[in-house]
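Removed: one protein chain of the complex. Kept in place: all other protein chains.
Letters A and B name the chains as they come in the text, with residue numbers starting at 1 for each one.
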Amino acid sequence: MKNRLWPALNLESITECTGGITVKRSRWLRLLTLVTIMTVFLAACGGGGNSNNQGSNSSGNANTNTNSGATGDAGKDKVTLTMIVSGNRAADGEDFELDILPRMVNEKFPHITLEVQKLPDDQYETNIMTKLAAGEAPDIFRIWPRMASMGVIATAKAGYLADLTDLPFQQYISQGAREDMSYDGKIYGITKGIDMLGVYYNKSLFEQVGINELPRDWEAFLAASQKLKDAGITPIVMGDKDSWWIQFGMYQIVANTLYAEDKDFDLKLQNGEAEFTDPRWVEAIAKYYDLYQKGYMASNTLALSGSQAIQMFIDGQAAMVITGTWDLPPLMNEGAAQFERGFFPLPGNDPGEPVWQAVATAAGWGVSADSKHLDVVKEVLNYWFDPSSDLFAKWVEYNPSISAFEGVPLTNEIFKDAYEQYLATGNSIYFANQMWPSGVADEMQAKFGEMIGGRNVTAEDVAAAMQKKFNELWK
Amino acid sequence: MKKTLYWFALPALLLYSVFWIYPILTLFGYSVTDYNGLVKQYNFVGLDNFRQIFDDGIAASSITTTLIYMFVFALCTNLISLGLAFLLNMKIRATGIYRTIAYIPALFSPIVVGYIWSYVFMPGSGLIATVISWFGMDGNSFNVLGNYNYALYGVISVDVWKHIGTTTVIFLAGLQTIPKELLEAGEIDGANAWQKTRYIRLPLLATSITINLTLSVINGLKAFEYPFIMTNGGPGRSTSTLVVDIFRTAFTEMQYGKAAALAVVSFVIIIVLTALLVFRLNKKEVSA
Partner (left out) sequence: MTDNRFLRSLPRHLFIIAILAINLLPLVIAFSSSFRSIRNMTNPLNLFSEFTLESYKAAFTRMQFPAALMNSLMMTVVAVVAVVLITAMASYPIARIDSKFSKFLYIFFLSGLVIPSQMIIIPIVKTMQGLDITSAQLRPIIMFITCSIPFSSFLYTGFIKNSVPVEVEESAVIDGAGLLRRFWQIVFPLLIPVTTAVVITQGVWIWNDFFYPMVFISKQDEFPLPLAMLGFLGDQTNPTAWNVLFAASILTSLPLLVIFGFLQKFFIAGLTVGAVKG
């Protein structure tokens, strides 16, 4: 008996011949092959051709206005500059880097076209490292200060950044900001501005439980949190699932327990004269953990992402959230509750001592050392960062960070007190991870996460793990 | 068959060797250097990287996590899909529609899927927590992604969810080509539904099972997107699978050489496990 089984996906079966395949099929096949080959050729050769004719489109793409302005500078060759940055595109309204910058650059220099690409942080790192390794760096790209991942130091050391020390506008940038973007005495990057870490709080809830004065030391902070807890309000919410959030509280506390006494700690660390297991570091870790132990933190912060935590805050479900000036935009969104927001630095200090803040240079831009249009890039930068230019004014308007340029006024009222305190007292330190090789902060986050997760990890264990990682990475 | 037939394989072979195999060999080359992903010059360091990944436990922890992931993932995906395929196979009219619906999750990007599921797992107001509170239990204490012991399973469940569609489709195809005559012959012999399944359907499904099992084992061992997007390897390192750790070591810690060493180790493990599995399954297939 013959088994008649159907030809099918990967089954042992015996096919009854279906030899009557028609001529039609093979003709169709030949046509398909032809079409494919044509398309491949078009893609390969005409790759440039397709895209140039996309014409105008509503999101203000850079390519559109090149033709109209060309007559003005008839003598100059057309140049296209590429720029890749991290971040995301503003959902509505114009995005400074993606829309305004290319447009205004093109208006001022009609022969220059600036193409900007913006990628989320994780993808950005992979992307830029791959491009640098392949020798295909964009002309301008995002750079972080000091030793953060893709920081100035590592990138300049490897020879990928162009020296920007002689550019005229550098004199208007504050010294700290310039130093943070330097390596070996030369400036290699321009920062977006200054970011501060602090605590955003719900003014209504604070009033409701009778906290009339903002806490200026650790005891007062614990007391305020206790008041909230007793009234049945969740004092603090954090998005620890995004493990980098763990840094936000930690660095402010350690600024008070350690850096207030020893600003050069990290230099000593690099020289081998100090270690993370220093009791003042352990104290900082223990203090931060205390907030979790005393129940001042929302339950299960490890399961909340940063944006979920922020959402809970603006919905009025928690009185405080610890993050930085960069998170202002989502925090100002309207949530389920209506209230006024405030901002104060987390006081990790003992009563009677001054509050030290964590204030640091933000990420910014660097220029590729191998750029084929170095002079043109410098021209653009000189225009952008010239404090009297219109592009500069626009930049300040759209910049969420506090400007590092001297004399530029603060745009956001909410940061006024903290900022003035910073300017007046100078009691501040950068975000600790900027002086560590990239990866140490990650280790701290992982270990501290284990601590919050109830895994029998002590503050000393966290410090020891950080030191071990540091030893491994510091070369 | 003439040997000239081998020329047919030339285009594929060329493309594959240049753009896949050659880079892999280069990667192995990096594993004995201290390349950090950026510098233009780097040095040969022998087996230092390998020693280090075993020393500081990163190899051990990521291998364990990955093996658990693979096992649970492969088991759940195949069992659920097999069951679903049997159900859908029972001559119900809307099978086509059901099949399309089952396939839809596969069409969405991991980023979107990861985000949505983090709302499903969110304590307090998340989807599951809300359902729990309907039954009178405390929604706030429901914590999967933030919990050391459960986070991995939470992430795996998302991966399973995404893959049910494709796996079921393959099983269905296999089921639908089982000849009716064989089943009828079984019925004549007095077999009931369960016996028909065990002795007729399952053996004839052998190839589909092999494919699906092999695929899910390999995908489990390569797991990256969901642990990365949903928990970034955390809490702590509880969801850090091999590829997550390799990615972090290479791009965050800028230790490309060390990451390459870890990649070599994971490559060996994946190949060995897959080969073992395929050989065993092939033997079973032949006997079935």
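In the analysis below, contacts are C-beta pairs under 8 Å (C-beta built on N, C-alpha and C of every residue); 3 or more make two chains touch, one makes a residue touch a chain.
Keep in mind the model is a prediction, meaning the values are calculated, not measured.
When the missing chain is restored to the complex, the residue among B:T130, B:T197 or B:T252 that touches it is B:T130.
Considering the whole complex, the residue from B:L88, B:I156, B:L205 or B:M230 that touches the absent chain is B:L88.
Contact with the undisplayed chain is limited, among B:W117, B:F142, B:F171 or B:Y226, to B:W117. Annotation for chain B: contacts to the undisplayed chain at residues 1-6, 8-13, 15-16, 18-24, 26-27, 30, 37, 84, 87-88, 90, 92, 94, 96, 98-109, 111-113, 115-117, 119-120, 125-127, 130, 161, 164-166, 170, 173, 176-177, 207, 211, 215, 218, 221-222, 224, 243, 246-247, 250, 256, 259-260, 263, 267, 270-271, 274.
Mapped onto chain A, the footprint of the missing chain covers residues 4-21, 25-26, 29, 32-33, 35-36, 39-40, 43-45, 47-48, 50-52, 54, 57-59, 61, 63, 82, 84, 86-92, 115, 117-121, 123, 126-127, 129-131, 133-136, 138, 306-307, 310-311, 315, 324, 326-327, 329-330, 333-336, 400.
Heads up, the rule we're going with is that only the chains that are shown with their structure count from here on.
For the pair chain A and chain B, the distance between mean C-alpha positions equals 31 Å. By the touch criterion given at the top, residues 36-40, 52, 56, 118, 121-124, 140-141, 143-148, 170, 173-174, 176-177, 179, 181, 204, 206-208, 211, 228, 231-237, 247-248, 251-255, 285 of chain B touch chain A in their complex.
Residue ranges of chain A in contact with chain B, taken from their complex: 3-6, 8-13, 122, 125-126, 129, 132-133, 149, 154-155, 157-160, 240-243, 299-305, 308, 437-439, 442, 445-447, 449-450, 452-455, 468, 472-473.
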